[in-house]
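Removed: one protein chain of the complex. Kept in place: all other protein chains.
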Amino acid sequence: MSTEISIENVSMSFATPEGLKDVLDGVNYKVTPGHFVAIVGPSGVGKTTLLRILTGLTKPVSGTIKIQDQEISGPPEGLAVVLQDYTRSLMPWLTVEKNIALPLRRSKLTKDEQRRRISESLLEVGLEGTEKSYPWQLSGGMQQRVAIARALAVRPGLLIMDEPFASVDAQTRFDLEDLVLKVRSDFGITTLMVTHDIDEAVYLSDEIVVLYGKPARVREVVTVDIPFPRSQIETRNDHRFAELRTHVYALVRGVDESSL
Amino acid sequence: MTTISTEGSRKSVFALIPPAVVSTLVSLAIWQLAATVGPISESSIPTATATVATLAAMMFEGETYALIGETFVMAGIGFLLSVVIAVPAGFAIGLSRFAYRSTKFTFDFFKVIPPIVLIPITILVLGPSMQMGIFLIVFTNVFALAIQTSYGVRDTDPVLLETLRLYRLGLAKQILYARLPTALPFIAVGLRLAAAASLIVAVVAGLLGGAPGLGNAILTSQSSGNSERTFAIVLLLGVLGVAVSRAIQWSQARIVFWESR
Partner (left out) sequence: MKAYSKVLLILTGAWLPVALIILWWNVSADSSNPFFPPLSVIWQQFTTIWFSDQFVINAVPSLRNLLIGYAIAVVVGLVLGAYIGASRTLGSYIEPVADFIRSIPPVATVPIFIVIFGLGMQMRIAAISVSALFPILLATIQAVRSTDRVLLDTTKTMRLTPSQVLWRVRMPAGLPMIFSGLQLGLQVAFIVTIASEYLGAGFGMGAFTLIAADSFMILDAWTGVILMGLLGYGINLIFDVVQRIMLSWYVGQKKLA
């Protein structure tokens, strides 16, 4: 399922003890349905703020988010999220199965169909058979897979990921990145992911949105023209990968590319 | 756990007996000594042997169990009443920031007031009865339990609540699947404290207010000069207190199974 999403002239400010702080100023971007988009930028630039506006949790000071050409006013339908801190977004008092089932209860599926959906999702993320386990019985990487499975099970129109792999070790990180690629090719869900890891951004996405500035706006949208399917070893050794990576890095760091 | 040294020297035979047994025996010996010689023996303090004998004899009297029953029934009813009132109220308070802020001072104030302070008026209004005891128990528990419950509800992880909100799960589901399980450990602690307090206040209500049960029995024994019986009942209370707290600890671990991972 893919959805057309557009961020139209979004600006955001916060009241702080030191006065009004402008975080975002006129962010514009149109997401192509089915695309995987990475949002990168320096620390504190406002990536998470933008994500909160996208998901309807925060209302922007000006501008709108439109999903299927409809302005949103709160968390939209068909949204699924995978956050960085999986221990805080999965419920330790529910089994894996029940955790995934919870958002499904809203759907019109029968109990059997729900059960099938759950097993399919777990199979997709490589966790078949873990239905009756509790999240805390699984490793960090596996818990994040559960969160991804939960997101897949609702067949979302939009998948939002906020630094989903920042809390796992490097090895697990590569496995999870490849899982995301697999999900992308199997399901084609429109996905927006915030990440600090530029390599990861280039590896996974169709487009990279670089936020920069105080207040932040879209500095550049980098098209990642490396063909799919991609692989950890070959793609990362690719000439084009290195070029893109350097380019994005320069944008994020605010330096001249030629100096790198 | 006592271990026997495997090095050359022999440990005394005391090393084989658990420390608790040793210290109990030593304490009883000190008591016996103090009751027979020295300044304290001049008073009507009963010897340890006489007290233990009285206690043993009491365990064969039906009246003893009637007294225990009265105390526990009073404590039980008071406890249940407290839970039924305080937990839902505390839950509602936890959900509303306004309610929480409004009730904070009042509840904190009454929580600190020991029920003993109310006894003179309560005796007048309700008489030396089980109702009086139950009222005191409820007064003791209700504020602390409500506060505890509200803490638990408020402690719910905002990240979890937001995740559920993003998946478009409404308030009812958020309460059932997030707030309630988060509050359970807090409520469990509150229940444990309330259970212990219920028993204590039941005894106090008897001792100072004339409510039926073991508390009252202590007073009647003491005022009629039966010091062996007085001491025996107090010992019995200690045993019951330990037994009850063990039982409470056991059940607490059962409810909140995910905490002991």
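Should a chain be cited, it is by its letter among A and B, assigned in written order, with residues numbered from 1 in that chain.
Here, contacts are C-beta pairs under 8 Å (C-beta built on N, C-alpha and C of every residue); 3 or more make two chains touch, one makes a residue touch a chain.
Fair warning: this is a prediction, and the values are worked out from it, not measured in the lab.
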Among displayed chains, the one left out touches B
Among B:50, B:68, B:161 or B:200, residue touching the chain not depicted
B:200
Of the residues listed, B:69, B:88 or B:120, which one is in contact with the missing chain?
B:120
Logged for chain B, residues touching the omitted partner chain are 19-20, 22-24, 26-27, 40, 43-46, 98, 101-106, 109, 112-114, 116-121, 123-125, 199-200, 203-204, 207-208, 215, 218-219, 221-222, 227, 230-231, 234, 237-238, 241-242, 245
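The rule is short, and it goes like this: only the chains that are shown with their structure count from here on.
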Taking each chain's centre as its mean C-alpha position, how far apart are chain A and chain B in Å?
51
Touching chain B in the complex: which residues of chain A?
55, 57, 75, 77, 79-81, 83, 85, 88-89, 91-94, 102-103, 105-106, 134, 136-137, 154, 160
Going by the contact rule at the top, pick out the chain B residues touching chain A in the complex.
157, 159-160, 162-169, 173, 177-178, 181, 258, 261
